[in-house]
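A quick write-up on the structure given underneath.
Just one protein chain is left out here, and the rest sit where they should.
All chains are identified by letter, namely A and B, in their written order; residue positions are counted from 1 within each chain.
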Amino acid sequence: MFGKEAIKLIHELDQCEEIKPFNEAIFQQVLEEINSLYEQNSKDVSTITETNTAPRNSVIVRHFAMNRNKRCLLTYLYHRLRRLRQIRWELGSILPSEITANLVSAESHWFQAYSKSLATYMRSIGEDGLNIMNDVHPPKSLYIEVRCVQDYGKFEFDDGQIVNLKENTYHLLPRSQCEALIRQGVLEHVSS
Amino acid sequence: METKNSESEYSTEHNENVSHLEESDDEMTAERALQALENAWLNEKFSPELLPHQLELVECMLEQISHMEENLKKLEKGDIRLNIHTMEINRIRFIISSYLRKRLDKIEEYAIYFLSEDANRSSEEAFMTPAETHFAREYVSSVESLFTTLALQHMPRRIKDFELNAMSSKPNLNKHVFIRANKATDGILIPGNMNEQDFKEDSQHIIQYAAIAHLVKNGHVQLI
């Protein structure tokens, strides 16, 4: 049945929210289906005459099938792109390797281009630019208690204090600069 | 927009009794600019469409922040004002960032539509700032290039175009929103039944956005 493969791509998006390995095999199959539908239509179209209108219906059905396939392919690409974008907002401009491994090169390029646009935009804000990916939550108090989840090494804070972030150590640190480290999974907020 | 600088007390000639610049009507105090920005933030958060940008307010508050940060450098460690001002700066930075994030969010979702809308406006009336417009264009073209590389260029000639219209979606202006009337406003047409409602000052309502979109833009109504 036409479109049967294409819908598998949509199901794949539905099944999990993570970025799975790019489904090259099915993606290619759908592209091939589109092209063969097109070829068949080109052949049939030339046979349509005033007396022979029968092929017209098959042409129309193939036409819809082709467009549906196209729509599924672009939906697949778009939703993967939106997930990547979400990762950029949450984790920053360096992609974790387990995600990079699941991308095709055009997607990696997209991510870089997007990061670059975002950086350009953020540099344009005010005199010195503003990283709007910080300050995600309303500020509560200036310092928060954090636990270090993995060895990170020395980190210098804006106020000049240098902290050695070793696994399983607790620190009272400026909230503003902890956010990125928390998102990267280096620190963990200890709620009191 | 002129803002008053209320930080004269931290100048090197420290003077407890420094009096502030006289307030005048065409001058916006930092306090009022901050309130206006907070209102813009909440409006942007809850309105389905992109509202006219408030670049001046954002720049004004960022200036206030950097000015304040400069002043804080002059304070000695342990000065009680250090923490207090820093906390306030963090609060303001949160509003600015959250506000700008929300706008980018919408811009990405409806980039094609907003670009075409702004194309019909003069540059002074554009809803997006120049930087946002630039970002929107780059976003659309980056999506187009991904689509082309992986899919469209491998398709038959007749369907391989990146169709802007097909890709463009519009915000749903009929969404229901919560509002507070800043001013008494009469004769609001309720969509659907064409009845009219009068809003008393400070009254709160739930209503379709489209019915009050113009009142959000002129400040008679605040989204809450």
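The criterion applied here is as follows: a residue touches a chain if its C-beta (ideal position, glycine included) is under 8 Å from a C-beta of that chain, and two chains touch if they have at least 3 such contacts.
Please note the rule applied: contacts and distances are computed from a predicted model.
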item: Listed names "DNA replication complex GINS protein PSF2", "Ubiquitin-like modifier HUB1", "Elongator complex protein 6" or "RING-box protein 2", matching UniProt entry of the absent chain; value: "DNA replication complex GINS protein PSF2"
item: Residue ranges of chain A at the interface with the undisplayed chain; value: 137-142
item: Footprint left on chain B by the chain that the document does not show; value: 6-7, 9, 16, 30-31, 34, 45, 61, 64-65, 68, 80-81, 83-85, 87-89, 91-92, 94, 172, 174-178, 190-195, 197, 203-208, 211, 224
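One rule holds in what follows: only the chains that are shown with their structure count from here on.
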item: Chain A residues touching chain B - in the complex, by the definition given at the top; value: 27, 31, 34-35, 38, 66-67, 70, 73-74, 77-78, 81, 85, 89, 104, 106-107, 109-110, 113-114, 117-118, 120-121, 124-128, 130-139, 141-142, 175-176
item: Chain A-touching residues of chain B, taken from the complex the two chains share; value: 58-59, 62-63, 66, 83, 86-87, 90-91, 93-94, 96-98, 100-101, 104, 108, 131-132, 134-135, 138-139, 142-143, 145-147, 149-151, 154-156, 158-159
